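Here is subunit A:
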Amino acid sequence: MFSNILIYFVVIPLLMLAGLAICRNIRQIRAVAVTGSLALTALSVWLLLDYLALRAAGETAPMLYTGTWTWFAPLHINLAVGVDGISIAMLILSSIILLTGSFASWKIEPHTKDFFLWLILLSTGVFGFFISIDLFTMFMFYEVALIPMYLLIGVWGSGNKNYSAMKLTLMLMGGSAFLMLGLIGIYYHSAPAGQPLTWNLLQIAQNASISEGWQYFLFPMTFVGFGVLGAMFPFHTWSPDGHASAPTAVSMLHAGVLMKLGGYGCFRVAIYLMPQAAEELAWIFLILTGISVVYGAFSACVQTDLKYINAYSSVSHCGLVLFAILMLNTTAMTGAIMQMLSHGLMTALFFALIGMIYGRTHTRDIRLMGGLMKIMPFLAVCYVIAGMASLGLPGLSGFVAEMTIFVGSFKAGMADYLAGEGSLRLVFTIIACCSIVITAVYILRVVGKLLLGPVYDEHHLTLTDATWWERTSTVVLIICVAAIGCFPNFFESLIKFTFSPSIFAVIGMN
Partner candidate 1 sequence: MESVGSIIMYVIIALSIIVFSVLTVTTRKILRSATYLLFTLFATAALYFKLDYEFLGAVQIAVYAGGIVVLFVFSILLTSHPGHSSEKLVSRKRVLGLSLAVATLVIAGYALISRCSVMFASLPAMDNPDMKTIGETLMGTGHGQYLLPFEAISVLLLACIIGGVVVARKR
Partner candidate 2 sequence: MDITLPLLILVIPLFMFLLLGLCGMKMSHRLAGTLGTLGMGTVLVLSYITALTYFYSGAPEFITQAGERLQYTVFNVTWLQFTDSLVIRLGFLLDPISAMMLIVIPTISFMVHLYSLGYMRDHHGVYEHGFQRFYAFLSLFSFSMLGLVVATNIFQMYIFWELVGASSYLLIGFYYKKPSAVSASKKAFIVTRFADLGFLIGILILSFYTGTFNFADLTSAPVDGIANVSQVSLTTAEGIKAMFTNSPAPMFMGASVMTWALVLIFMGGMGKSAMMPLHIWLPDAMEGPTPVSALIHAATMVVAGVYLVARLFPLYLMETAALDIIVVVGALTAFYAAMVACTQIDIKRVLAFSTISQIAFMMVSLGVARPEFHHGLGYMAGMFHLFTHAMFKALLFLCAGALIHAIGSNDYTAMHGLRKYMPITHITFLIGCLAIAGIIPFAGFFSKDEILTACFGHSIVWYIWMSLVAGLTAFYMFRLYYLIFWWKEHKVHDPHHAPHDQPWTMTLPLVILAAISCVAGFVPFGFLVTWNGKPMFEGHASFFTNLEHLDWSVAGISLAVAIIAILIATAMYKKENPLPEKMRNALPRLWDWCYHRFYWDELYQFITHKIIFGCICKPIAWFDRHIIDGAMDGLAYVTNKASVAIKGFQSGKIQMYVWFYLAGALLLGAITVICLI
Partner candidate 3 sequence: MDITVIYYLVPSLIMFCCGVYGFVTRKNMIAMLISLELMLNSVDINFVVFNRYLFPGQLEGMFFTLFAIAIAAAETALAIAIIINIFRASKNIDVTDVTKMKF
């Protein structure tokens, strides 16, 4: 079991938990958190290189490093792991955000130890989710990732934290109730009559034994279930409140990684396993996600709380992820994964910066701040860079992701239109394109009000710029954002393999 490298993505966090349990002071806690997340980052980068080497050597299996260990035989529950390029991208994203999140919560108070315990537990769930290919263990890790959120927000949050924590948890739990129904339904149709059932994704996809009628029922279940976490309209309202109340590292991890669980699950489970329903029912969710994209952006335009702005912007960007996934063609889906990576990094950057600014000014209301560029130039410049990434400046990650999505969705839309299958995809693609303008509006509005102009509050003049750990956190994220933006083809080719017709049935259907 321990010869499989993937297991260590769960083992290391568990070791970190054990290590944290015996920590005596904050220095040791920091050491454990940073060492562990560095180890995870190194592991995921090594995995990436090894994976590429394997692919270059001609491996064509959809998932590599697969391994299966029986857990509960009567119900065919296994601990099954395996990764492809997308999972690896997500693992890298998660580990980087965990690393930078640890730096961002350098001085978290009170109950530092407990905070990190829950944070690491949450990331255990995240890593476990991304390496699992067994639906049951996947779901289990999913829940492991959700629950700590309640405590993290409820205890270490700010503002209306009890309400937000409760709302977030209840809505996500409601989503996972749908999800569980869907997964169990999939399980009972996972194999043709007479053969043993299975939870294993790859086998289910291979069997393709879910009848079309059941797909119509199970697809919405799973898509909505994951879609709630992906902040799909109208199930997104946990996101603004939740993010606004969460402490910095939790916002980072939540917007950066947890929301990606939703998008990842949507294509890995809903679309991968139920291609016919995905093809037929995509239009419903296309409308919803298309609305999310512009709706989130418009909402962000008039918010005054920094975190709300960013949360609505996340709704918009994550809507774009689901939107692109539903286009069901290689380019758009590749773009969706790029967008997940890109949004993960840049929203983490945003939340880190907002946390740092909030930690100094003790307000997040943009009407009560101004001219921070003069006071804390480093943070302000980073904020501008994050904003530029968000509004899709070439050279940063947002641009490549959005453009890939737009090119792919436009292709899908035009193909539909020319084939006389209605112009829904086309219309919503163009509507989604409009979001690049609206994004520019709200990003520049914040930048203008918050960072530029005269200093609003005299008291802010005494504030200091970023400390070294804050600089580390933001610089790492900026480097990643720029790396994706400057060398997108590397990531595209990493992702694209999975979205080939031979692996992803639904793409072949178009």
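Throughout what follows, a residue touches a chain if its C-beta (ideal position, glycine included) is under 8 Å from a C-beta of that chain, and two chains touch if they have at least 3 such contacts; residues count from 1.
The candidates were selected such that all candidates are chains of the complex that A comes from, given by their letters.
Since the model is a prediction, treat every value here as computed from it, not as a measurement.
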item: Subunit A in this complex - touching candidate among 1, 2 or 3; value: 2
item: Sites on subunit A touched by candidate 2 in the complex; value: 167, 170-171, 234, 236-237, 240, 295, 298-299, 301-303, 330-331, 371, 373-374, 388, 391-395, 399-400, 403-404, 406-408, 410-411, 414, 417-420, 430, 433-434, 436-437, 440-441, 444-445, 448, 451-454, 488-489, 492-493
